[in-house]
Structures are given as structure tokens and as C-alpha cells.
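Note that one protein chain is taken out, while the other chains of the complex remain in position.
Letters are used for the chains, namely A and B, taken in the order the chains are written, and counting of residues starts over at 1 for each.
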Amino acid sequence: MPSGKVALQDILKQLGGEFLGPSKSLEKDILRIMPLAAAGSSDISFFSAAKYASQFASSNAACVIAKRADWVLARDAGYLGACIATEDPYLYFANLTTWWQINALRSPAHVRIHPSAVISASAKISPTATVGPLCVIEDGASLGDRSHLKSRVTLGQDCQIGADCIVHSGVVIGADGFGFAQDKSDGSWVKIAQLGRVTIGNQVEIGANTCIDRGALDDTVIEDGVKLDNLIQIGHNVRIGKHTALAGCVGVAGSANIGAHCTVGGGAVVLGHLEIADNVHISAATVVTKSIKKPGMYTGFFPIDDNDNWEKNAVTLKQLHLLRERIKQLERK
Amino acid sequence: MPSGKVALQDILKQLGGEFLGPSKSLEKDILRIMPLAAAGSSDISFFSAAKYASQFASSNAACVIAKRADWVLARDAGYLGACIATEDPYLYFANLTTWWQINALRSPAHVRIHPSAVISASAKISPTATVGPLCVIEDGASLGDRSHLKSRVTLGQDCQIGADCIVHSGVVIGADGFGFAQDKSDGSWVKIAQLGRVTIGNQVEIGANTCIDRGALDDTVIEDGVKLDNLIQIGHNVRIGKHTALAGCVGVAGSANIGAHCTVGGGAVVLGHLEIADNVHISAATVVTKSIKKPGMYTGFFPIDDNDNWEKNAVTLKQLHLLRERIKQLERK
Partner (left out) sequence: MPSGKVALQDILKQLGGEFLGPSKSLEKDILRIMPLAAAGSSDISFFSAAKYASQFASSNAACVIAKRADWVLARDAGYLGACIATEDPYLYFANLTTWWQINALRSPAHVRIHPSAVISASAKISPTATVGPLCVIEDGASLGDRSHLKSRVTLGQDCQIGADCIVHSGVVIGADGFGFAQDKSDGSWVKIAQLGRVTIGNQVEIGANTCIDRGALDDTVIEDGVKLDNLIQIGHNVRIGKHTALAGCVGVAGSANIGAHCTVGGGAVVLGHLEIADNVHISAATVVTKSIKKPGMYTGFFPIDDNDNWEKNAVTLKQLHLLRERIKQLERK
């Protein structure tokens, strides 16, 4: 990472926490935020998982963000640096990164509305929002306070984004949902014009090249605090509840209703017209084929194996229900 | 959805159908198209699936598009509104949405060739085609009558799009196919220049951020009436037959040949150099590893389960062929 330069006491002053260790460290300049093992004597690091205890003990970091008790253990095991003690070191680290980006690093040249963006006169852009190069904002769309469209984002007609959202490059919000009626006379597909919108709450982040389709009649709804990774497909009339996070390459089919505080692993597929309760966690690459009413963790993918073994099992799998019959027969004897 | 205002009799005049119910309804202004359950007394709705019969009976819609017999049942069960009777209500609804978008809603400011698009002087653009903001059309490419590239579409060199196509934002047509020869001396990959094109028929719709690669020597071909959802990858030299529809996140590897009137579910993967017959339906997340000669429905994904149960089965699955041996042994005794 690029180097900055911030006195340790400035971090404490801005972000809080209890200072532990040699007080002369307070005036030290911190140049980088680094993982424990790679941190040098001008770096700050953090400790948040027990498996890194030995890395903490031997770290050269000038300061480590940690729970007080963990610092005591690390110090007794040899760690010589200072500590910012806090109840949730990983959360403190998260807040530090953002503060660091703004205060310690060279700010990128900032243009609020890039002149290359194509913005409809009827769009409502908050005076504190940022629109990056080569974005397209269509008629009647709106973008809330402090929200930021990075480069090459399309925000479709009448679609709404709330406050404090980040939309990464290449995102398409408000393309038509995939809706067709089949003409039985020749099997051709007749388009159903997609007349709904996309409405996105506050504090939503949307990853690069992700697509969120507009609703057919009603809207597609992304609630506050939702985090979407890259290359995700959200079908028309989907609703995603507050603070739910979807990893990369997830596909959510039309009219699926995903609850709040859920997580969906990378490459998972959620079929349409089903409901997922709050606090449901779907593993990567899992196909959700029916509604899930109960919080918990759900999984379904074929376990990886060396190819030869996989082939033998795959062949056998295609006769699995026959094997069950044979077991039944044996049991009857 | 946004409101419009259209007299019911105008809908009938334009789209046909038999009017049933109180004739004074004909002069009523219809403001929205809505689902049965949500429709109010100024809305039009449609009935196309038996499971919604009770919703029909209790609907407040001013008018419901339905089969005559279904309207009679609904009326006898309490429905008080009018009906447009037609043999295929869902198809009528589809036609209504498009008519509604053009006639009842505010038209978006329409620019035929947006000045921000970068278009080669040697491209052939129909005088009735529309090119949205920030599109790129390369040398020798062509775009047919009434076809519409939404924003930020790339149409590559010499690629062709027929008439009445819709290409959504972020689509890339004619990037190089993924073709390399391995140099055995060092394991490096030597590029095979991709010299073919992409040719796309009429009435094709292509979803946001979907990619269709140009052929290596021959062309990649998308036939008339094909519908591609968002974030689909079509490899070089693929051919997709008429009126076939692919859902989001599908990947089709090079030289696959998919028939006409097929459907492929979201997240499915079609391997390369294989043939899929007409009228084949592939379930979501299924991996097609060999040619399919017979129409029908084909499926292959691991069923979702609660994580604990999945883990037990996944472990056992890796020894499945050994279980079969043990059954055989037992049978021999």
C-alpha cells in the first residue's frame, strides 16, 4: 500500500481507544497500515483472530489495535510495541482505513460531476453527490446525498439511489428485467415492457459490473446497508433486506425476496419467486430452489475431488436411487 | 409503476379482445397496470394462472384481462369489474405493456444517435436505429432497422445486428474469443487472432453486461428471436438457434451449438464443441458436458440442504462408488 504519515496520537485523538505501551510511541509517525506479519517499525496493524497470536507476539509493528487482554498476552510473549486497546479491533481497523484514506494519502483529483458524464436534465442529483467520468443518468433518476457513482455507471430512467451509497464502475441499474410472454403460435417471445423502477436505500455499496434490473410493474428494491460485490445479477422485482451482503457472481432471479442480515456466498444462484428469511446464510455456489423460513446456514454444491475419483462417484450418483432400492431389498432378506 | 391515463375503450380499440362487464366501464380512465392483488379501481390487471383464482375473485381492478370462462367463474365468486376476454391473457398483457409504455407514459427524451457515442465512419447504421450515450461502434459494424443500443454498448469491428433488436447497457459484442495455442517450450500461451465476426439476427434482446465473442475463423451466430439475459458469456463460434432464451449468468463455451426453442436456466454452464437439440430445457446451474440429442428437460445441481446435513452427505458422496461395491458384496452373500 502507498505510504502516508500520521502521528499515532492523531489516530487516537480521532478514532478513540485506550493507549497502552511506551508513551513516547505516541509521537511516532505511522507510515502504513499493514498485516501483523509484514508490519515494520513505522506501521500500525491489528489483531482480531486467535490463530494469529504468535504473529502478534513477534510483530515488529509500532502499534497493534487489539483487545487489552490480547495485548497483555502478546507483550508477555515478546511483543515490544504499543497498543490501541478497543473492544472490537477489526471494526476499529475498518474505521482507521477510511480515515487514513482521507487524511494520510494523496487525495485523487476530485471532480464532483465529471464533464464527460451524460446526465438528463430531469435527473435529481444531490449537490453533495459525485458522478464519475462517462456515467449515464437517465430521465427522472435520482442520486442522494454524498452518494458516489464511480466511472461508467448507468442509472436508468426514474431509478433512485439514496444517501451515502458507492456504486463501482460498469454497474447497470435499471436495465429491463427479463420478461417475455411466449406466443404459442410460433414459440417466439413477446416482450413485456418493464414499467417498474429500481429503488436503492442508504449506505448501499454495489460492486463493479453488477446489474440490477428494473421491476416489471412494481419496483426492484435494495434496502439500506446492503452490500453487493462485483458481477452480480439482480432480477426484476427482487427485494433485498437491510444489511444483507452478496458475494461476487451471485445471480438472483426475478421476484425473489431475500431477508435482512443474510449473506450469500460467491456464485450462488437464488431462483425466482421465493422467500428467504432474515439471518439466513447461503454457502458459495449453492442453488436456492425453495423458500427458506428458518435462519441458519444452507449449502449445496458437489464436493471437489481428484478427477478420477469424482468420475467414479459421478457415474454411481446417476444410479443412486437404484442403490437405495438394492439396500432395501437386502434389508428385507 | 408510474401512472398513465388511458380510456379502457382505447385499449380495446388498439389491442382487440372481447369486452365483458358493465359497458359504462369502457369510458373509465385506466391509470396503471397492476398485479391482481394490488390493483385498485383505476387499474387494469391480468389473470393467467389458476392458482390466482381467489385473487381474481376479490380483485378491485377496474378490468382484468382473462379468458372468458375464467371471468365467469371470478364474477360468480364476487369479482365486480370488467373483463377483456382473450385466448391468451398473458400474451395480451405483454402487448399491453409495450403499448402502454409508448402511449400512456412520459416518453424519455429521445435522441437517435447520441452525440457522445463513438461511431466509425465505416459502420452502417440504419436511419431508424437508435444509438445511446457512450456507445462504441467499430469499423464495418452494422446495426439494423429500429434496433436500439442502450448506453455504453460496444459493437465490435464487422459485427452485425439485425432489425428490431434491443441491446442493453454495458454489452460487449465482438471481443476476441478466448483462443490460445500453448508453446510447449515454456508453457506460455500464444494468442490466436480472432478473425471471425458476430452476426445477430432480428428481434434479438441482449441483457446488460452480457458478452458475445467474435469467432476465431467462422462467425459466432445468434439467430432471430433469441433472448439473452444479463451477464451471460457467449464464447467464440457458438451458434444459438431461433427463439432460444438464456437466463442470467449463463456461460456458453466455444463452438457449442444450441438449438432453437431451447431455454437455459440461470448460472448454467454449457461446455464447448457440443450440440443441443431443439426444444431442450436446461435447469439453472446445470453443467452440460455432452451433446443432448433429445428434447426434454435436463438437470444437474447439488440439492440445497442445511449445512450440517450437506456436510455429512458430501463426505459420504466422496466414497459413493465404494458404497456400491459394498452393496455388491452384500448381494453376493
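Structural remarks
Simple rule for what comes next: a residue touches a chain if its C-beta (ideal position, glycine included) is under 8 Å from a C-beta of that chain, and two chains touch if they have at least 3 such contacts.
Model, not experiment: these values are computed from the prediction.
Note that of A:I119, A:L134 or A:I258, the residue touching the chain absent from this view is A:L134. Residues of subunit A that touch the chain left out of the display are 1-2, 32-35, 38, 88, 90-91, 93-95, 97-98, 100-101, 105-106, 108-109, 114, 116, 132-134, 150-152, 166, 168-170, 203, 205, 207-209, 225, 227, 229-231, 243, 245, 247-249, 260-261, 266-267, 284-285, 301-307, 310-311, 314-315, 317-321, 323-324, 327, 330-331. By the touch definition given at the top, subunit B reaches the unshown chain through residues 116, 118, 120-122, 134, 136, 138-140, 152, 154, 156-158, 170, 172, 175-176, 178-184, 186-197, 209, 211, 213, 215-219, 231, 233, 235, 249, 251, 253, 267, 269, 271, 282-283, 286-290, 296-303, 305, 309, 312-313, 315-317, 319-320, 323, 326-327, 330.
Keep this in mind: only the chains that are shown with their structure count from here on.
One inter-chain figure worth recording: subunit A and subunit B are separated by 27 Å, centre to centre, where each centre is the mean of the chain's CA atoms.
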